[in-house]
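Missing here is one protein chain; the remaining ones are kept as they sit in the complex.
Up next is subunit A:
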Amino acid sequence: MKKLDVLLYGSRKKPIAALLGMVLVMPFIISSPYIFTILILIGIYSIITIGLSLLVGYAGQISLGHAAFFAIGAYISGVLTVKYSFSPWLAILIGMIITFISAFLIAIPVMKLKGSYLALATMAINIIIYILLLGLSDYTGGASGLGGIPPLSIFGLSLESQVLFYYFVWFIVSLVIVFSSNIVRSHIGRILRSIHDSEVATETLGANVSKYKVAIFALSAVFASLAGSLYAHFISFIAPPTFYINFSILLLIMVMVGGVHSIWGAMIGTAVMMALNELIRFVGHNYLNISGEIEIVVYGAIIVIVMIFMPKGLIHPISKLRFKKLTHTPKNETSKQKLFSEKGV
């Protein structure tokens, strides 16, 4: 129990238990494969957005190219399993290692850039990977895509069943949350937040800022790679358009809407945006007789609303409510905010 307390930092137990409880109960309430597909995709995308939250929210470094690392994971898994009959697990691992190395090497020059230059550079990475996916058609299947990617199986149990895959994905999400929140609570997390506030000040304190920036970029890329592999084995077919810049932008929107300074916020943002997307399609199709990219208009409106009224994202008011419940004495706003920040949620 003490070990668990150390691992989960005490205060993290309740939200993780609540998340696992919700995940466990869901299959007893719903049976639709459609809902499970949405929940699985929310889980997969959450893995990327949590990584993005570490990079954007904590370290203050923007990325508009994470779909590229999602693509690397998906394609390494796909190519190794389909063309070279590798074990999917080994392929996932190789994907993560290759992504880490390539993201690390990319980050060394790219992380020296700031603001819009950094955004453009990461966008360029996305475009380069997209062109490579199309060009290396002997391996990737090019524009026709790569099909027949095998489903995952664990201890002889096939995860082809949606419910099992759902449980598996959310188990991975829980691990990613625990791992990420521990990073946030460690001294690395404090340095990252310090970099976010002022790189110069952090440097003067003796921290090697670029080392931490490169490391967190590579780590968030690994998360995206893992998610990409899971996506490939779940959908069983991948094609380049899935990994274009618009997906990178959507990921960033998810993180911003949920709360860029919080890994829980990243997950909530992902879930809200996915649910909203489906809701817009449902309402648009069934009641307004409109279809298509109407959600882009709604996305825009939501971002404006969230940025004006909740610049810290949806997680901020939720955390405040939770904090009120826990303490019952919400007297000092400043100390409350301080504690919220120290918890690093």
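Worth pointing out:
Going forward, a contact is a pair of C-beta atoms (placed from the backbone, for glycine too) under 8 Å apart; a residue touches a chain by one contact, two chains touch by 3 or more; residues count from 1.
One rule holds for everything that comes next: contacts and distances are computed from a predicted model.
Chain not shown in the complex: UniProt lists it as "Leucine-binding protein domain-containing protein", one of "Leucine-binding protein domain-containing protein", "Protein-export membrane protein SecF", "Acetolactate synthase small subunit" or "Hydrogenase-4 component E". Residue A:Gly147 is the one among A:Gly21, A:Pro109, A:Gly147 or A:Gly300 that touches the chain missing from this view. Where subunit A meets the missing chain, the touching residues are 29-38, 41, 134, 137, 142-145, 147, 235-237, 239, 241-242, 271-272, 275-276, 278-279, 282, 285, 291-293, 302, 305-306, 309-310, 314, 317-318.
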